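This structure is in structure tokens; I'll ask about it shortly.
A single protein chain has been omitted from the complex, and every remaining protein chain is retained in its original position.
After this line comes chain A, so read on.
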Amino acid sequence: MITLKKHLSYSAKFQSLIALFVLCLVLSLLSENFLTTANVWNILRQVSVNICLSVGMTLVVLTAGIDLSVGSILALCGAVSATLVSYGLELEIFNLFVGFGPLSAIMVGIAVGWCLGWFNGWTITRFKVPPFVATLAMLTIARGITMLWTGGFPINNLGKEFAYIGTGWFLGIPMPVWITAIVVIIAVILTKKTPFGRHIYAIGGNERAARLSGVNIYKVKMMVYAIAGALAAVGGIIVTSRLDSAQPNAGLTYELDAIAAVVIGGTSLSGGKGSVMGAVLGGIIIGVLNNGLVLLNVSPFWQQVVKGLVILLAVIIDKAKAREE
């Protein structure tokens, strides 16, 4: 029993898992609507976008960086895909019109996210701009371009096929959950089973030592920000599809929710420690908390307060544990 207790207290993942379990238990006792199939799918669908962003954020944070731009990239990529799928692309200089199906529009959206993330990585590695500043700049730039692109108006009526991504079901599971699950599985393999993943942890653990061991730290960092951008685009497409509308204000402050999920999941903001699964659990905890408080008719203002307290509590417990060791 003692060894089990010791083991549990040493694992950040178990800690979040226990917290999640207790939370679910309490909520199911307080509200009979909580533990229903419909509500569980509802929660998972709601958290899927945040988890996509959190997975990218985890990779960035593991290298001791931060990405504040994911919310804005989400909005821009959603808007780009929506425009392409509903209007196509008119190239006036060549007198050319290119039509897009849903799939190709999505691909372009993800490519745009990748490029914006790559640009973040480029400014950070090439010009040594601190990640906080570089991605803060991108937060503003991408939001501005979104406004220019849409003229500040939503883009609606994207078609049934496009809407399937956000609202459809496949084999009894909502599409956003499928997409997020695939993203999570790939990210777990990437971080735990590939040299690239090992490099990410090494850079966060000791950048100098990693570099002197022959790790191409610039390449790894660029990749990490590019992936974060691409996953923000995936999130953007899910959001746009679910609403059947690209909103210029989509994804506002989503970066903060992603950071919150990463932190609650036990990933250290100073890099090198943490995991993708931690961020997934962190995202689900936030989602369950929000859902439960709604079911209990708690004011949305209180939800924010509670979320903040949970973040603080998670980090305080982590720090206390680090001191014990």
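Quick note on the criterion: a contact is a pair of C-beta atoms (placed from the backbone, for glycine too) under 8 Å apart; a residue touches a chain by one contact, two chains touch by 3 or more; residues count from 1.
One rule holds for everything that comes next: contacts and distances are computed from a predicted model.
Missing from the rendering is one chain, named in UniProt as "Sugar ABC transporter ATP-binding protein" (options: "Spore germination protein", "Sugar ABC transporter ATP-binding protein", "Anti-sigma factor antagonist" or "Na(+)/H(+) antiporter subunit C"). Only one residue from A:103, A:133, A:209 or A:316 touches the chain missing from this view: A:209. When you scan A:34, A:201, A:225 or A:254 for touch with the missing chain, the hit is A:201. In the full complex, chain A makes contact with the omitted chain through residues 189, 193-195, 197-199, 201-202, 205-206, 208-216, 272-273.
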